[in-house]
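Mind looking over this structure? Questions follow.
The complex appears here minus one protein chain, its other protein chains still in place.
Chain IDs A and B follow the sequence of writing; residue 1 opens each chain.
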Amino acid sequence: MNSYIPLLLLFLFGMILAGAFLALSHLLGPRRKSKDKNASYECGLEPSGNPHDRFSVKFYLVAMLFILFDVEVVFLYPWAVQFKEAIQSGMGSFFFSEMILFMVILFVGLLYVYGRKAIEWE
Amino acid sequence: MKQDLIYFLPELIVSITVLFLFLLDCFIGKRSRRIFPVIAFIGIAAMMLANKSSSPLPSARFFSDMMVFDHVSVLFKYIFGLAGLIAIVIANGSHELEKVDKANYFTLLTALVLGMMLLANAHHFLMIYLSLEMVSLLSYILTGSLQGSRRSSEASLKYVIYGGVASGIMAYGISILYGLTGSMTLTGVAEFLRMNAVSKTALYTSVLMIMAGFGFKVASVPFHMWCPDVYEGAPTPFTAFLSVGPKAAGFAVLLRFFFGALSQTTTSGIEPIKIIGLPALLGGLSIATMTLGNLAALQQKSMKRLLAYSSIAHAGYMLLALVALNAEAVTGVIFYLSVYLLMNLGAFLVLIIVGDQLGSEDISVFQGLSKRGPFAALLSIVMTVFMFSLTGIPPMAGFIGKFYLFGSVIKSGHYTLAVIGMLNSVVSLYYYIRVVKIMYFDEPVDGRNLTTPMVSHASTVFALALLTIYLGLFWNGLANIVGQAKLF
Partner (left out) sequence: MISINSYLFVTVLLFCLGLYNVITRSNAVGILMGVELILNAASLNMVAFAHFNGNLVGGGIFALFLIVLAAAEAAVALAIVVSIYRQFGTIDVEEATNLKG
């Protein structure tokens, strides 16, 4: 427990410092409002378009497909850790074929997504 | 591991069908959508043939204790296959599904059959949880598949929220049970509970939380709130399948859980573990489910909601078998599930035929059905058969099913529960007979006559009615097949 006290002190120090900067600049700075300062920030350009415009569902589709194939990769990590041991104990080809089967099933999913044109952007 | 594949052959056939249907979906144009139900039908029929050929295999646990194969699993695969086949036939010509992408629907339905088969044969908690989630996720998608319908989207939203919480609670319960016993398989838990004493509160909490997940699947009280809304909002062909298939799969895993993990085989038969009062808990759940299902169905105006509450009540009757916890209870549940499959799918199919032509799903659609022409008169006789069978009036199959169930409860000594079950059957008489009375003694609201529907629908509904009457008179064949079922 004693070795965590410096960490706690660092955390508290960081919070106090950042909080002090924000509070001091809010209390001591000049108050001049102008129209430009209150506009929303869009990387330096003029804000265009309604913030509540209807956005297309393709953003959701791309994000979801990324998540799904990413968690497929998550399954690869423990398999990879055990694969070397499996080769040495003689079950290497079985391990390999199981993982290839898993990836083939997900590849069929990818083919389905491609065929239904869900990953086309325009 | 390769010698285990022979136990997995039916699931393998259905998986290959699903993958093939997915690939077919991308590369086939809009005009040949009619091939999808045919391929799904062939796939599930092939699964049932493989099931028949694998039934003489000895019981075993395979895939390193993840799954189990015994006679009960063979019977459940028959039930799921039959439910899937009839669901494909029902969905094929339904007007309500015109707006649904047919290829998607049949692919997901076949995948749902696969998920149910995996759930009924699961032995490891991870397998149980994953297959339960597979069935649930596919059900959410298929519930919301009616595009442009507010009711369908709302039903799937309620389903997904409720199901997500129920599955989260079940995962937490599994984790507590894992922490108590150190084992993730059903037999491992049973071994540990036989040798060691564990904390009563922790075990009770974990069993309650796991029951949240299973109870959600079979729609038992207090996890039934999604049932009427989802049944009403989903497209009726899918509601028909939902009321039979996932419920049967939920009962399969309930049987495996309570007979496998939470009971011991002693010299005098199977008895539940003594640490927690399991019969009291399950008896209370069962009485609450039956009573609430029957009482709420008494005042329903929509036929789909009435059938939803009636399916909640039937789940209550089947939960009685878990209280009984003997070999006759297992055969009772499987027999009841097979006749329930026939009756319920038949009642929904009549509702689909009538609703497609008259455009509504209220009970008023059945008013004066017997006077709407020759085919409608036949259809009202068929509906009478199904309603009497659901109540449990002889000589229909429902009476035999309830006879076996209540018989197993009486044999185990819980006489009060059997009496309450029979009283509930009497209460349910009111709302089933009300439909029959409306069909025969009321006048139809408009003068339209019913035309003959598709040949597949008409022949299926008559076949189901004939089977119901046949099984009510000559039930020995089915009883012998089911009577050999023993849980491994």
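Simple rule for what comes next: contacts are C-beta pairs under 8 Å (C-beta built on N, C-alpha and C of every residue); 3 or more make two chains touch, one makes a residue touch a chain.
Fair warning: this is a prediction, and the values are worked out from it, not measured in the lab.
Student: So which of the visible chains would the left-out chain be touching?
Tutor: Displayed chains contacted by the hidden chain, ordered by label: A, B.
Student: Return the single residue from B:Ser175, B:Ser199 or B:Asn449 that touches the missing chain.
Tutor: Counting the whole complex, the residue in contact with the absent chain is B:Ser175.
Student: Out of B:Pro10, B:Gly115, B:Gly144 or B:Gly401, which residue would touch the omitted chain in the full complex?
Tutor: B:Gly144
Student: Can you work out which residue in B:Asp25, B:Glu96, B:Glu232 or B:Glu361 touches the chain that's missing from view?
Tutor: In the full complex, the listed residue that touches the missing chain is B:Glu232.
Student: Give the residue, chosen from B:Met47, B:Leu119 or B:Val160, that touches the chain omitted from the document.
Tutor: The missing chain is touched by B:Val160.
Student: Which residue numbers on chain B touch the omitted chain?
Tutor: These residues touch the chain not displayed: 125-126, 129-130, 133, 137, 140-141, 144, 148-151, 153-158, 160-161, 164-165, 167-169, 171-172, 174-176, 178-179, 182-184, 228-229, 232-233, 305.
Student: Please identify, in ascending order, the residues of chain A that touch the omitted chain?
Tutor: Counting only chain A, the missing chain is touched by 57, 60, 64, 67-68, 70-71, 74-75, 78.
We adopt the following convention: only the chains that are shown with their structure count from here on.
Student: Can you work out the whole-Å distance between the CA centroids of chain A and chain B?
Tutor: Each chain's C-alpha centroid was found; their separation is 40 Å.
Student: Okay, in this complex, where on chain B does chain A touch?
Tutor: Listed in rising order, the residues are 1, 19, 22-23, 25-27.
Student: Can you list the residues on chain A that touch chain B in the complex?
Tutor: Its residues touching chain B are 94, 105, 108-109, 111-112, 114-116.
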